[in-house]
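Only one protein chain is missing; all other protein chains are in place.
Labels A and B are assigned to the chains in the order they are written; within every chain, residues are numbered from 1.
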Amino acid sequence: MGGYAVWLDLLGVAVFALTGALVASRQQMDLIGFGLMASVTGVGGGTLRDLLLERSVFWVDDPRYILVCLTVALLVYFVAPAIQRRYVVVLWADAVGISTYAVMGAHLALKAGAAAPVALVMGVMTATFGGLLRDVICNEKPLILKSEVYASAAAIGALVHILLVELGTSVTIAAMLGFLMAFAIRAGGIVYGLSLPGFKPRPPRPGSG
Amino acid sequence: MGGYAVWLDLLGVAVFALTGALVASRQQMDLIGFGLMASVTGVGGGTLRDLLLERSVFWVDDPRYILVCLTVALLVYFVAPAIQRRYVVVLWADAVGISTYAVMGAHLALKAGAAAPVALVMGVMTATFGGLLRDVICNEKPLILKSEVYASAAAIGALVHILLVELGTSVTIAAMLGFLMAFAIRAGGIVYGLSLPGFKPRPPRPGSG
Partner (left out) sequence: MGGYAVWLDLLGVAVFALTGALVASRQQMDLIGFGLMASVTGVGGGTLRDLLLERSVFWVDDPRYILVCLTVALLVYFVAPAIQRRYVVVLWADAVGISTYAVMGAHLALKAGAAAPVALVMGVMTATFGGLLRDVICNEKPLILKSEVYASAAAIGALVHILLVELGTSVTIAAMLGFLMAFAIRAGGIVYGLSLPGFKPRPPRPGSG
């Protein structure tokens, strides 16, 4: 993936930072709260990934990532009042973010020698972790609990990437197709309320737990 | 502990994965949500342990752990509707899980050269961390806040293990007795509502914080 990887990483960080700053605005935080939420959400998933894979944590050595987060926070602080429907922006930016990170997480896990199922789970975990931190810190209901496809979009995107790489496709093309697949599915979830069949419990009987 | 260690680890992962998948069913997640919750809960405590001890994260190099989590998730997805009282299964599987992880956490900390009090805290932290992640992600009240013994069962199990090892008992026997002690205490908590004396605040006075 080479030079692409850094740009894909920066894109993922930027869109997650955007969602973090927008959630900070919903909580009426001050400017530094915006910076913190943008940073935590922006680098959260990648930090988990790097810790699990025993890599150096990507944003500690390269200040560009944090500078992107802080710049996004500053912009949002002054521009957000002009945005009509902030939650919709959060949803779509988050969709780009999970699609990017799902592919990056799976890619880096494979590169570190992990087996396919491990790479798959790593893709989903790193895709969903930053947003989960954001929602837990800000007392919002985690997006992962909403009924539309969310973790599943990340999982299918990671799976497409892994399968294509195993079939010999170039990593760049596999990453692009994995990203598009994840994003298309999540977009379907946002627009049409698309969902996989959820678990349907029987109606509880009196006295059962 | 040798070969036992892997089996004990797999058992702990499997029962925690079971609780994660069952909580996913309470949240009416889809199949991939089941897989994610089973994986996060299954490997959460051990991941924290390995990061703290600077070990390679156990499930990254050995795909068996993730495969166990995903298999459990798949089974629960199809079998759970037939389970009458899912929450009771969560409680008991979680009890096996914290007993296993308390001993494993303490054992590995001692093996890494940590002092007894550090090994004790490590046992309790790794025993409770997976379930805590599960409950935080799914917006459930953490089991650790319930009034019956929970962290205390893990702590006493870890303590028994540490003391027996210091007294020269074989690691296998110390692990077995530590596990049984933790499980017996937690079982007493579930069955009889057994609890250690909790902190009893005085009745608040008017105007006090």
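In the analysis below, a contact is a pair of C-beta atoms (placed from the backbone, for glycine too) under 8 Å apart; a residue touches a chain by one contact, two chains touch by 3 or more.
Owing to the predicted nature of the structure, the values given are computational and were not obtained by experimental measurement.
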Touch with the omitted chain, as defined above, among A:L51, A:L163 or A:L180: A:L51
Selected residue (touches chain absent from view) among A:L74, A:C138 or A:M176: A:C138
Touching residues (missing chain, whole complex) on chain B: 51-54, 109, 112-118, 121-122, 124-125, 128, 132, 136, 141-142, 144-145, 147, 149, 151-152, 155, 195-202, 205, 208-209
Residue ranges of chain A at the interface with the undisplayed chain: 24-36, 39-40, 47, 51, 56-57, 59-61, 63, 66-67, 69-70, 77, 80-81, 84-88, 136-139
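Everything that follows uses one rule, which is that only the chains that are shown with their structure count from here on.
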Intercentroid distance (Cα basis), chain B paired with chain A, Å: 27
